[in-house]
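Yeah, one chain of the complex is gone here, protein chain that is, but the others are all in their spots.
Our next item is subunit A:
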Amino acid sequence: MSKEDISRRQFLNYTLTGVGGFMAAGMLMPMVRFALDPILKEGTDQELVAVTSTEEIANEPKRFDFKIKQKDGWYESDVTQSAWVYKAKNGDIIALSPICKHLGCTVDWNTDPSHPNQFFCPCHLGRYTKDGTNVKGTAPLAPLDVYDSQVKDGKLYLGKAKPRKGA
């Protein structure tokens, strides 16, 4: 059995490339990570927040308030948001954003005596039907946003409010 010989020169070559390689990797890794970072970042979709138990949801829209964390630069704050939630005829739970599509007031359900069973915006008398469609001839030009929603363990979770196409 002959022991393979390794020359001093070879040995030094191997160790130096090895150590040099590690050092180069140590320098390159953060650079590569920086370059790839935007791809690796998870979607900025807002996390789902538990709002209420499904038992409290009726056929009549009811307002629920919940808090989300909002990031503004380094400053994180709790922001109160509301949702009008009701059960549609086919059993689906619908969560509408109460933000009027006109200029952003908060709409109310069934508060205009001359137009019952509609969402009503007190600021510029905008109106929406129960499914959030804007009534033609009133100020808003688009239907109310709909929240991403999910029911899990008897609780309603809401995510981001998404806009819909205008009527």
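We adopt the following convention: a residue touches a chain if its C-beta (ideal position, glycine included) is under 8 Å from a C-beta of that chain, and two chains touch if they have at least 3 such contacts; residues count from 1.
In this section, contacts and distances are computed from a predicted model.
Trainee: Of the options "Amino acid/amide ABC transporter membrane protein 1 (HAAT family)", "Peptide/nickel transport system permease protein", "Oxidoreductase" or "YpiF family protein", which is the UniProt protein name for the chain that has been left out of view?
Mentor: "YpiF family protein"
Trainee: Which listed residue (A:Gly104, A:Gly137 or A:Gly154) would be found touching the missing chain in the intact complex?
Mentor: A:Gly104
Trainee: Among A:Ser7, A:Thr80 or A:Ser114, which one touches the chain that has been omitted from the display?
Mentor: Hidden-chain contact among the options goes to A:Thr80.
Trainee: Mind pulling the subunit A residues that touch the left-out chain?
Mentor: Considering the whole complex, subunit A reaches the absent chain at 65, 67, 80, 99-100, 102-106, 121-124.
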